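First the structure, in the form of C-alpha cells, and then the observations on it.
Only a single protein chain was left out; the remaining protein chains are all shown in position.
Per-chain numbering from 1; labels A, B, C, D and E assigned in written order.
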Amino acid sequence: MTRHRIVRAVPRAQSSTIAALAAAGVATVHEAIGRVGLLDAGIRPIQDLASIAGSAVTVSCQPGDNLMIHAAVEQVGNGDVLVVATTSPSTDGMIGELLATSLQARGCSGLVIDAGVRDKAALTQMGFPAWTRAVHAQGTSKTRAGSVNTPIACGGQLVDAGDVVVADDDGVCIVPWAGAEVALAAAAARLDKEAKTRRALAAGELGLDLYGLRTTLSDLGVEYVDIR
Amino acid sequence: MTRHRIVRAVPRAQSSTIAALAAAGVATVHEAIGRVGLLDAGIRPIQDLASIAGSAVTVSCQPGDNLMIHAAVEQVGNGDVLVVATTSPSTDGMIGELLATSLQARGCSGLVIDAGVRDKAALTQMGFPAWTRAVHAQGTSKTRAGSVNTPIACGGQLVDAGDVVVADDDGVCIVPWAGAEVALAAAAARLDKEAKTRRALAAGELGLDLYGLRTTLSDLGVEYVDIR
Amino acid sequence: MTRHRIVRAVPRAQSSTIAALAAAGVATVHEAIGRVGLLDAGIRPIQDLASIAGSAVTVSCQPGDNLMIHAAVEQVGNGDVLVVATTSPSTDGMIGELLATSLQARGCSGLVIDAGVRDKAALTQMGFPAWTRAVHAQGTSKTRAGSVNTPIACGGQLVDAGDVVVADDDGVCIVPWAGAEVALAAAAARLDKEAKTRRALAAGELGLDLYGLRTTLSDLGVEYVDIR
Amino acid sequence: MTRHRIVRAVPRAQSSTIAALAAAGVATVHEAIGRVGLLDAGIRPIQDLASIAGSAVTVSCQPGDNLMIHAAVEQVGNGDVLVVATTSPSTDGMIGELLATSLQARGCSGLVIDAGVRDKAALTQMGFPAWTRAVHAQGTSKTRAGSVNTPIACGGQLVDAGDVVVADDDGVCIVPWAGAEVALAAAAARLDKEAKTRRALAAGELGLDLYGLRTTLSDLGVEYVDIR
Amino acid sequence: MTRHRIVRAVPRAQSSTIAALAAAGVATVHEAIGRVGLLDAGIRPIQDLASIAGSAVTVSCQPGDNLMIHAAVEQVGNGDVLVVATTSPSTDGMIGELLATSLQARGCSGLVIDAGVRDKAALTQMGFPAWTRAVHAQGTSKTRAGSVNTPIACGGQLVDAGDVVVADDDGVCIVPWAGAEVALAAAAARLDKEAKTRRALAAGELGLDLYGLRTTLSDLGVEYVDIR
Partner (left out) sequence: MTRHRIVRAVPRAQSSTIAALAAAGVATVHEAIGRVGLLDAGIRPIQDLASIAGSAVTVSCQPGDNLMIHAAVEQVGNGDVLVVATTSPSTDGMIGELLATSLQARGCSGLVIDAGVRDKAALTQMGFPAWTRAVHAQGTSKTRAGSVNTPIACGGQLVDAGDVVVADDDGVCIVPWAGAEVALAAAAARLDKEAKTRRALAAGELGLDLYGLRTTLSDLGVEYVDIR
C-alpha cells in the first residue's frame, strides 16, 4: 500500500556554508543549533580524524536489502552524503567496497548508515569515510522496494533530502537545509567565544570564575568542607 | 536557533477508521501497509492485552525534561494517543500518575514514549495503557524548550501529528494520516484471508501446501534426506 | 554452495523420560547435567508458569525469512518442541498465530526461537508456550533456503534434532538425546536432596552449617568483625 | 591482598520509618531525597505490585559464586532486605528457591541483586519479592571469598549496611541510614502536595496553569502556531 | 554427568586452500558459501588490518575459567586458530600475554573468542591477532572441566575442530572442513566477477544498469518523481 518513491530533486545549501560547517565540527554545530539533530551515540565512524559535511541524499531500505542504495547512487551529486536507514533495525553490511567505489565515482563525500558496512579495510584505504552502527560482513539482497530522498528517521533523528550532514569523531549532526546559514553564523560566534575561553583555561583560569559558577554552587547549597 | 513550536492543528482520521485499525491489531496493520511504520522491538507495553489506536499528538522533549508534555496535554483531543520522543536517548520516567491523570481527564487513550514511565502500578490500575522503553522512577525537570505536533523520530520511525497510532502486545505501528482508509481496506482483506488460512491450518493442512511452498523448496535446491 | 537439507529422521527419548525432565525443571536439569546446555538469559518465556519438555525439531532460517519453519511443521511429531535459529541475528516476529495454529494441530508442545514472535496475545490465549528473544510484529518472507533437523546454534548452545528441550520460567536447557536417561537419574537424585535441604532451611538451619561452609570462609581468610 | 570481612553490626532505621517509606513508594522517595540513590533501570522486579522497604544487608560476591550469600543469611534480621553485587558483571542465577527459603525463615523481606535469580515461579509462589537484572537458571559455586555488610556498588549506586532499601514496580531506591527520618518527612510533604495536584488534574485543570509553565514556554521562545 | 573430552584428532584442510581463503577475505567467503557461518557482529578484532585463516582448534570453557585453554594449547598445530566459547555468556579476559606467548610458540596464527581478552597492548605488539567480544582485565581461574576439539557454538554459529576460520576487519566466518575446496572455488569466481564490477563502477557505470535493477524497481512499483 505504501507508495515508494525516488525523488530527483534535492535542495542543497551553499557549498561554502557546508564547508564551513564541516570545519566547525559536530559538537560546535550541535550546540549552535540548540542541541538538536544529533544522531545517537551508537553510530560511530569506522576511521579516525575524518571530518565531513554534505547535503543528505536519504535512503529508506527494507532490512536485509540494499536495492534502494543502488537507486540512490544515481541521485548523488558532488559532495553529497548518503544517509541510509532501514524500516526495522538491522546491522547487516549493506554497503561495501563495490558500492563505495560507485559512490566515490559520483563525488559522494561519505556515508551515514543506521545499519552496517563491510569491507572496512578497503573503505578506509580508498578514503571513503563512513559512520555506522556495525561493521559486519553479512550480505544483503537487491529485491525489495523503498524510497530515496524522502524524510527518514536515522539514529533517532529526522533527516530529509538536502539537510546538511556534519560528521566527525564525535558523531553525526543534522542541520535542516533551510537553517544552514543561521546555523553557521551561530557556530562561528561560538567558535570565537570558545577560542577565548580556551586561552583563559589554558592559562589556569577556572571555569568556576570564568562562567560565574561559584554563585550557582552557593545558591544550590553545595558546601565546601575541609575534613572528610 | 531552532524554532520550537506548539502546533494547534492536528488532522484526524475518522474515528470509525481508527477503531477498526485498533481491532485489526499491529501485526495485521503492519503487513497491510507494506511492512513499514513499526517502532523498534525495545518499546514494549507495560500491561498485557491492551489494544488501542488513536491520532498522534507528537511531543519532542529535551532529555531529562518533560515541560513539553505539559504543553501537549492541552492539545490532546478525545481518543488521541500521546507520542513522545527526546532529542537524545533517555530512559527517565518522564510520565507518571499525575500526568496520566491529566491526560486521561482530556480523553487521551494512551501513551507511546521513546523514553521511560514511572508509577507503573498506578498507570495499570487506572487503565491508562502505555508503551515505553523503560520503567524507571528517575524524575525530570520542567525547564527546557521543545515542540508539540511537529514531525518526530520515535522508535526508529517518523511520526507526525494526526498519524494513526496502533498499539497492542506486539508493539506499535504508525499509519500516515492520509493513508488510514487505504490501510483499513488492506487490513480488512488480510483479516478475511487469515481467517480462512487459520481454519485450514487448524484442520491440519500444511503451510507447505496452502502457500505452494514445496516448489519454492525444490527450486532453492533444498533436499529431503531420511538418514542423518 | 551450502547444502540445505530437511532431515526426516528425529531420534526421540522416551516420552516418560521427557515428561519427568519437564517436571524436574530447568534449574535442576541444568545442574544435574553439569551446568551445560543452558540457552542465554536473553531468551525468555512470553507467558508465566509454563513448564514443558519435548524432542527438538531444529530449524535454521535466513534472517527475515520463515520458509523453513513451514517446512519444519511437517516434521513435527506429537509433543515435540520447535527450536529455531537464524543464520545471523534477528528479532523479527517469525512465528505468529497462524504458524502456532498449524504447529498445535501437529501436536507441537511449544517453541524456542532465537529471534522473535508476534501475536503474543493469541499465542497465550491458545495455550501455545513460547520462549523468544523478542516480541515484535515485524513480518518475514517465505523465499530463502535453510535446513530442518540439522545441528544449530541457538541462544549460545548447540541443539540437534531429538535433543530434549526443557523450558520453564528460568529459561531453556538442552539435554543431548543420548544422555536423557542419565540426566533424569541425576535430576531425580538432586530433587530428593533439595527436598531435604529445603526442609532444613525452612526450619531455620543455615546453609553455612548444612553445607559446611564455615570452614571454607575460614580457609579463605574471611574475618568476622563486630565494629564497622 | 584485599581483606574480606563479614560485619555483624547493621545500623537500622526505626521500623515505623521504614514502613512509611515503603508506603510512599520509590518515585516519591527518590524525588524527596533529591533524585539520588536510584538503581539503574536494568534492575527490575520479577513480580507485579510488590512494594517493600527494609534495612540493607549488603553482600559482595565474586562472579559465579554465592558463598557470601550463605554467610549473609546469618546476618539478616527480621524485615531486612538482602542487597547483592558481584565484583564484575554477571547474570548468573545466584539465588533460587533454597536460599529464598532460608532467607524467608530469617524474616528477610526481599532481595535486590545486581546479577540474576532462578526458580522464579517458586519465588513468586512463596511470596518472596525480588528485584534483579536477569532470570536465569545458571548455577554458581560456593568457594570464593567476598564480604558482608561492607559498602558496595549496586545498580550504579552506593549501598551500605543499614541503608533503607525501598523497592516497587518502578525500581529500587537507596536512602542512607542516617537520612531516613528526613527523607520520610520530605516524602510525606510531597505526598500531600501530589494528592492536591492529582485532584486538580483529574478535574481537568492543566499542568501548564497549575505549575505556571505558560511563562516558562514564553520565556524559552516557544511559539504557538495554528497552521502546520 | 556430561563427558568432558580432549580430542587429539583435528582434520585439516590443505594449507594452500586455507591461505587462499584468507586472501579472499571474510565478506567474499561468506557470500561464496551461501551467507552462512558468519559470527555475530559483537565479535570484533582488537587490531586493524589483520587477515588470517586457519584450522579451528575448538575449546569449551566454563565461564570464568580458562583451564581448558591450557589443555588446548597442546593440541594446536602450526597455523591453527584457537576458537573459544563459554558454557554461559562471559566477557572475562580469559587470554592474555602469557597464553598468547604459549600459543604463538606453538605456531598458532590467532584467536577467536566469544568472551574477552586482556593485555591488548602486548597482544598487538607481539603480532598475535585476536577477535573478541570484550577487552577486559578480569581474571579467570584454572579449575573447571570442559572440552577441546568438540563442536561448539561460538558467536551464534557452529564450529567444529578443523573447520576453516577466516577472520579480518569485517568479522569471522566459519567454513566447514569438508567444504573448504568448494568454498575456495566459489570465492575465486566471485573475486573475478567483483574485479570486473569494480572497474565498471569506478568508471561511473551504475549498479542500476550493471545488475539490471531498473526493471526490479519498476516491477515493485517504485515511482520517480521530480517534485517533492
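The rule is short, and it goes like this: a contact is a pair of C-beta atoms (placed from the backbone, for glycine too) under 8 Å apart; a residue touches a chain by one contact, two chains touch by 3 or more.
Since the model is a prediction, treat every value here as computed from it, not as a measurement.
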*asked:* List the neighbours, among the chains on screen, of the chain that has been left out.
replied: A, B, D, E
*Which positions on chain A touch the chain that was left off?*
26-27, 30-31, 35, 38, 41, 44, 48-49, 51, 168-171, 173, 194, 197-198, 201-204, 206-208, 211, 213, 216-217, 220-228
*Interface residues of chain E (partner: the chain not displayed)*: 3-9, 67-68, 70-71, 73-74, 91, 93, 96-99, 101-102, 104-106, 116, 118-121, 134-139, 142-147, 149, 161
*For chain D, enumerate the residues touching the unshown chain of the complex.*
1-2, 32-38, 40-41, 62, 85, 87-89, 114, 145, 151-154, 156-158, 179, 182-183, 186
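Quick note on the criterion: only the chains that are shown with their structure count from here on.
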*Compare the contact pairs of B-C with those of each option in C-E, A-B or C-D, and report the one where over half match by residue number.*
C-D
_Comparison of A-E and D-E by number of C-beta pairs in contact, larger one_ = A-E
_Euclidean distance of C-alpha centroids - chain A vs chain C, Å_ = 42
*Junction residues of chain B, two or more chains touched*: 35, 38, 41, 145
_All pairs of touching chains, each written as two labels joined by a dash_ = A-B, A-C, A-E, B-C, B-D, C-D, C-E, D-E
